[in-house]
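The structure under discussion appears below in the form of structure tokens.
We show some of the complex, not the whole, and keep each chain where it was.
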Amino acid sequence: MAEILLQMENIQKYFTGVHALDDAFLSVNYGEVHALVGENGAGKSTLMKILNGIYKKDGGRIIYKGKEVEIDTPQQAQSLGIGMIHQELNLMPHLTVAENIFIGKEPLKGVFLDKKRANIEAGELLRSLNIEIDPAAPVNTLSVAKQQMVEIAKALSYNSELLVMDEPSAALTENEIQELFKFIRNLKNKGNGIIYISHRLDELPEIADRVTVMRDGQYIGSACMKDITKQQIISMMVGRTIYEEPKTKSSVPVDAPVVLDVRELTAGYNVKKVSFTLRKGEILGFAGLMGAGRTETMRALFGADPVESGDIFVNGQKVRIKSPSDAIKHGIGYLSEDRKGFGLAVGLSVRDNCVMTNLEEYTKNLLVDDKRIQEVTEEYIDKIAIKTPSTMQLVKNLSGGNQQKIVVAKWLIRNCDILIFDEPTRGIDVGAKSEIYKLMTKLTEEENKSIIMISSDMPELLRMSDRIMVMCEGRITGELDISEVSQEQIMALATMNM
Amino acid sequence: MENTTLNKAKKPSFGLHKLLALSVLVILYVFFSIFGNNFLSWDTLINILNASYYIGFMAIGVTFVIITGGIDLSLGTTLMTSALIGGAAYNMLGWSIAASLVLTILTATAFGILNGVMVAYLKLPPFIATLGSQMVGMGFGAIVTKVMTMRYPTVGTEDAWFKYVFYMTDPNSPIGRFPVGALWLLAAFLVASVLLNQTRFGRYTYAIGSNREAARLSGIKTRRWLALIYTLCGFFSGLAGIFFAAAYTTIIPGTGNGLELLAIAGVVIGGTSMSGGVGSLTGTMIGVFVMSVLKQGLMSMGLQGHWQTFFTGIVVIGAVLLDNYRIAAANRVKKPT
Amino acid sequence: TPKAPEEPKEPVATQTPAQQPEQTEQPSGGEKPYIAMISKGFQHQFWQAVLMGAEQAETDFGVEITFDGPPSESDVAIQLDQLNAALAKNPAALCLAALDTESVTTQLLDAKSKGIPVIGFDSGVPNAPEGTIVSTASTDNEAAGALAAEKMFEVPEIKAAIEAATPEAPVIIGVLSQDATSASVTGRTIGFLNKMAELCEGVKAGAVAITGHDKYAKSSTGKMAVELNILVPPTTNITDAQTTAQGLLAKNGLVGVFCSNELTVTAILAATSDGQDLNKTDGKYKDLVVIGFDAGATQKNAVRNGWFYGSITQDPVRIGYLAVELAVKALNGETVDEIVDTGAQFYNAANMDDASIAPLLYD
């Protein structure tokens, strides 16, 4: 039996009205990559934050290297040799890469900072990780993926014996993930422990030795990775089995009318002469690597960013879209990939968010009609099964999946015919995912809506799309029908110019 | 699933704040009634009301701005500048008082538009934009009036109705001395409350304060609404200017800066958060009256002006501290045993 | 309305620092001698009247003046910056109404070493270093304050009230005085207090105390029956000043109030519905005797209606005129008196239209 590095027992944690952790348990050995999985809101991040001294636990014990420890601050965790890569990016955008990596442990010359040494050492560290980044570059000039790499380099620079990675792969490309896995294996071989949190269950067998599943703040069980299948993990996570059937054939007739026709759209840094069409009742997938320009294309189309050139036709009619309100007027809705940043006003109630897109409709004699707002909100809460105790609940108190459903509800209430779903399932769990899928299918098949779906999750695209556009570096590099598509083909197109 | 207790806890908690502010108000009132000299009198009540008008109007306007997460540092100077310009029309150009008042409002609204354009369209941080317009306004008022004090009609002169309508009724009238300003303030409060709570304008104010980008991507013309919100704030500064003129008669160029901080203090005492998305006008009104009661009360205890400044500072800090503490406590209480 | 001072069109730097103040400044080639005037403020009507006088003299004597002042009478720092800037322009002479008598010492020495004659106006600079101030054109402020005290004491009701005062039911005479850094306000306050104390002592020996501000405070030798109470507004804002006035008005036993400058007059007017509450028939404070200072529309209205018992007026136009005249004389090497009293007069509803008073009541 391997030696135990960390054991967390009977951990309890309460938030405002939420019993976030209830008898949570986790045990990690030396030299092990331990995967921690669970639905959104299962309490994974909370458990890890307790381990890192960010939250105070309300009960339970932490035994680290055979001794019971109290961890009250991140510094204490660091001094114990526990490092953490957070789910949300945690860099200081105005500081340079080197400054970020060495924050809190700056090389000094007397009382003064030794900037030269910091840059040299950061450069060495990055090279050793095969990351090509200028250590003197301010972090806010880097792409999200590179920022994520910096974050990883920073965590590794602590030489932690126990490293927690909370969804490190969520923003990385395939290549970068492989790089990351290399470091992880390296660390593991040195005898360090790694806790690896991810919603990408497919990557777990490749990297993890054992897995622990949590549900509703509780410990459900642990197993060796080789002894358990993905389906088993899923059923432990959700308490039921979910069966996914990939699509093999487009469900849209070829003569279905074109509702959206985009011609040679050019905008910003990364949208170069993008053309595509969308048919009624179709789900059009957009594939590509991180930074391929999909989000930028849709934001430009939606009027969120300025367009330089190109034409947009809605239902055959040429339209000028200069702002989101123009786009909405033409029946286009955009569900941002960044829920909290752009999708929702999380400080407001479910109700306020739901009618944000068309409050005009719910205004009578200059006054807003709260009664009708209440009715329509309740209707959609039922319709797409949003779990919320009331329409007055503040959105920030809902779990990620339910927040995503609010975003959907708000566009449905607006009754947009064209919906752009940008990474609709990013960071939400399998249960919520399958509900979003069902919803999208229902929207296209029953309500004749048309959907553009951007996703970095290839299986998801293959399962949902009728047709797939592939982008690379701001250009469309291919258009594939679902009946003829394979993952390899998409990858080839997505890396075409590289 | 998890948060069924939440909404019960969350919604009334805001009401709780107002309750708290209200009880502070009541406690202060009782305290001064006991320890002050002749505090519990009609005269003192009138003084309390009278001292609240101009701050009250500014505070109502800036509540909208603060709910958007912004700030308006130009309130005080806009009040003075608009009253100066109106006064200049009245004193120097011989306009009728009614026309001068319209000019006052227009001037203030113009400053509101200026602020709105700078914040919404030119994307200047509100602190800086309104700091700039504070200085510009103060200078402008002085330049236009050639640094001369402007005077509004006084009691006993021809246009005295101005005072009777906006400040205090004629003591020789059938109703005697009645603080009409209070009625105006009440009316403004009611109208503004409807605007904030029952109209799109108000909903968008909250939406912009909660997440401006999300609001924009929801098709709300955030720039236009934001500009309108600052304009409204300017308009209310103009109203404040009129009521200031009615109460104090004399408008001195180069003054007014600092008054905005009193209005903002009132808003903050009333529980509106500086980070936007949360706030109420009822709270603001309570906050304004807390300050007035404090002012008159300390005076009735024979403590002079600087004690008021001192205690107002304490109350501002205390109110927000208490609020933080209350929220923390509410969170803690929720833990089951 | 007085016109704004003209900008100096060209720098007038004919006078070198080495020149003696007595030396004659001969206007040559159309270049007029430049006299910089630094006042205590602008906003109050008083200063506008001073400016009017100065501008009159500007034309009469063929000089060029600039007139500057801080935004409020507590902006000592700003006045000092203005003084520095004026000196940097090498004026032929300087006229100064110092907000604070001590903060300008360095600058006065400077002026002296540069040979720039300095004329005080409105109030002198009492502790000025020897020889730095050539002459001062001002009201004798202590005398003006004392005049107010005498006039107030003349009122039969006041006198009766003081006679009737007992330690159990003391009588209060209030003074509203802006924070006193300038010699003029201090002078008036002291003048009033000393005179009033002296007069009251004559009636109630040993029972008169001065309270409210440590700078003037004096306790009575016996039990206090007459309280001379000074209140100082915390800032020069009208709102704060009004609150202070309200505080004074709320005091039991208050029979008289002296307001020592325009700000405090404005404050008490704001606290009494423009003075209407002082109405002698049915006003809220109908028995209160208020004496103000200076003129200005609202104040004159209050005096005319008899709401104020009366006010003291100075002669600001003459102050402005004389300041420039004295400067010109100094430049021409004439000897001038060290202090020129420009006079102060009491006016009330009865005499305010007299030919001797009316011209002094500027708007």
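The letters A, B and C name the chains in turn, as written, and every chain counts its residues from 1.
Criterion: contacts are C-beta pairs under 8 Å (C-beta built on N, C-alpha and C of every residue); 3 or more make two chains touch, one makes a residue touch a chain.
Please read all numbers here as calculations on a predicted model, not as lab measurements.
Trainee: With only one chain per type on show, what's the overall stoichiometry?
Mentor: Formula for all protein chains in this file: A x1, B x2, C x1.
Following the convention adopted for this analysis, only the chains that are shown with their structure count from here on.
Trainee: Between the chains shown, work out who touches whom and classify the graph as line, ring, star, complete or other.
Mentor: Here the contact pattern is a line, an open path with two ends.
Trainee: Report the chain whose CA-based centre is farthest from the CA-based centre of subunit B.
Mentor: So the chain farthest away from subunit B turns out to be A.
Trainee: Mean of the CA atoms for each chain, then the mean for all of them together: which chain is nearest?
Mentor: Here the chain at the core of the arrangement is B.
Trainee: Averaging only over C-alpha atoms, locate the centres of subunit B and subunit C and give their separation in whole Å.
Mentor: Chain centroid spacing, subunit B to subunit C, equals 35 Å.
Trainee: For subunit A and subunit C, let me know how many angstrom lie between their CA-based centres, rounded off.
Mentor: That gives a centre separation of 73 Å.
Trainee: Just how far, in Å, is the C-alpha centre of subunit B from the one of subunit A?
Mentor: 43
Trainee: Which subunit C residues touch at least two other chains?
Mentor: Residues of subunit C touching two or more partner chains: there are none.
Trainee: Which parts of subunit B, given as residue numbers and ranges, touch two or more other chains?
Mentor: none
Trainee: Of all residues in subunit B, which touch subunit C in the complex?
Mentor: For subunit B paired with subunit C, touching residues are 37-38, 43-44, 47, 51, 92, 142, 146-149, 151, 154-157, 163, 167-168, 171, 247-250, 252-255, 258-259, 295-296, 299-300, 302, 304-306, 308-309.
Trainee: Could you please specify the touching residues of subunit C with respect to subunit B in the complex?
Mentor: Residue positions touching the partner: 1, 4, 42-45, 48, 71-72, 231-235, 237-240, 242-244, 246-247, 250-252, 266, 269-270, 273-276, 282, 284, 296-298, 301, 305.
Trainee: Taking the complex as given, what residues does subunit B use to touch subunit A?
Mentor: My answer: residues 1-7, 9-11, 194, 198-200, 203-204, 206-207, 210-211, 213-221, 277-278, 330-331, 334-336.
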